[in-house]
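What you see is the complex with one protein chain gone and the rest in place.
To keep things simple, chains are lettered A and B as they appear, and every chain counts its residues starting from 1.
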Amino acid sequence: MSVLIDLLLAILTVYLALQCLLAQRLSQSVFLFFAFGLALALAWVRLGAVDVAITEAAIAAGFMGVLFLDALRDFSPAVSENQEDLKAVQNPPSKNATKSLLLPRLALGLGLGLFLLIALEAVWKTPDGGGLTAAAVALLPESGVEHPVTAVLLNFRAYDTWLEIGVILLGLLAIYAAGGINLYRKPGVAAKDPLLRQVILFSTPVLFLFGAFLLYFGKTGPGGAFQAAVLWGAIGIMLHLGGWPVFAVLPRWLGQLILTLGLGFFLVLGFLFMARGDALFEYPPAYAGILILIVETLAAISIAAALTTIYANINQMQEEPKQNESTT
Amino acid sequence: MDVFFIIVIVFLLLNIALGLIRVWRGPTVADRLLTTQLFGTTGMAILLVLAGYLEELTLLNVAITFNVLAILLVIGLVQARKNKKGETP
Partner (left out) sequence: MMIKEVITVILLLVGCFFFLAGTLGVLRFPDLFSRLHALTKADNLGLGFIAAGMALHIASPWAALKIISIWLFTLLASSTTCYLIARFQKEQDQPKNGKEPG
């Protein structure tokens, strides 16, 4: 009977993914993507991966959502006077351009198809024992946490997680490189609407508390640093949108310290273990629990700061070329 | 009881599928933003029923995540446009 749910979810997910790409209007794509995020989160729940479902919910409904809305506003005729931009986006290429794109598209399609086949084969060959699940569960008592996913992410495969934090920081650096580091120091536009101010101020502690709960709950169940980071990042984004740009008021060295805290502490910790003669990121079992909690907290703060700064930068970046265009 | 939960979940999923028509039709961005609220609320209801059906209480946390982030999109749309036009509300 429950196959019905799975079947419906599978159809909905694939249909939405296709329509996201095929929709004619940008705003259709953007809002279909939200529906896609929801369907995907429900699909992860059905697959028993609640951790991923929370992440998907937070990223798709929260961070990607506001980023896409921000992108949407640049291509909307109601705001942009420059119709050329719009035309280029809405009815993209001329006939010639389509022809010259045919070969790269074909190559990309074939490459992705091949990749998919390899992935399918790997899925097919996965042993029934579930790969390394048994090994991870067997070592759980030594990891310092009770939830296998957190144990893998922050203890057994801590190196991967460390790199993931670095990737977010790299994204921020790329945005700095594209837009200039000074942009985020501009004050935002204050929300004068009293209801808007109140709802932002009310949501802030709720988001903070729930983020902290998820962070701590990660020890025993689905939750953890990344989920908490998106929720805390949402606080920063909301405050930025309400006209309280958090990182613009901090002195620059403090902002940079917060941004690199997670990555840096993780690395220093890893090398300290190496100095003791252990492997990189090999926690001593006695202190593993508390160390993981500290690392997660600092990582969450850093990622939240990075997400806030990414949004604030992108949000302000487009104002610069706009002014140049209006003078021409 | 389980069969009833499944029927409710399927019904709510179909509800979401029906709401997609409004994303297609639009006509304004605000109309489309409305559907995200529809999807969010219906998704939360699905997660609540799933939590009861699977007896997996951590699903409530997924529902809360959707819950607390739903308002962010609205503020994102309303305020981001303000910033761009450079006018104060």
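Just a few scattered comments:
The definition used in the following text is that a residue touches a chain if its C-beta (ideal position, glycine included) is under 8 Å from a C-beta of that chain, and two chains touch if they have at least 3 such contacts.
The shown structure was predicted, so the numbers you read here are calculated from the model rather than taken from an experiment.
Of the listed positions A:L21, A:V123 or A:L195, the one in contact with the omitted chain in the full complex is A:L195. The hidden chain makes contact, of the residues A:M64, A:V206 or A:I294, with A:V206.
Chain A meets the missing chain through residues 25-28, 30, 72, 75-79, 193, 195-196, 199, 202-203, 206. Residue-level contact of chain B with the missing chain is found at 1, 4, 8, 11-12, 15, 18-19, 21-22, 26-31, 33-35, 37-38, 41-42, 44-45, 48-49, 51-52, 57, 60, 63-64, 67-68, 70-71, 74-75, 77-78, 81.
Keep this in mind: only the chains that are shown with their structure count from here on.
Centre-to-centre, using mean CA coordinates, chain A is 19 Å away from chain B.
The touching residues of chain A, counted against chain B in their complex, run 1-2, 4-5, 8-9, 12, 16, 25, 27-28, 30-32, 34-35, 38-39, 41-42, 45, 50, 53-54, 57-58, 61-62, 65-66, 69-70, 72-74, 76, 79, 188-193, 196, 199-200, 203, 206-207, 210, 214, 217, 221-223, 227, 231, 234, 237-238, 241-242, 315-316, 318-319, 322. Contacts from chain B toward chain A in the complex involve residues 2-3, 6, 9-10, 13-14, 16-17, 20, 23-24, 26, 29, 32-33, 35-36, 39-40, 43, 46-47, 50, 56, 58-59, 61-62, 64-66, 68-73, 75-86, 88-89.
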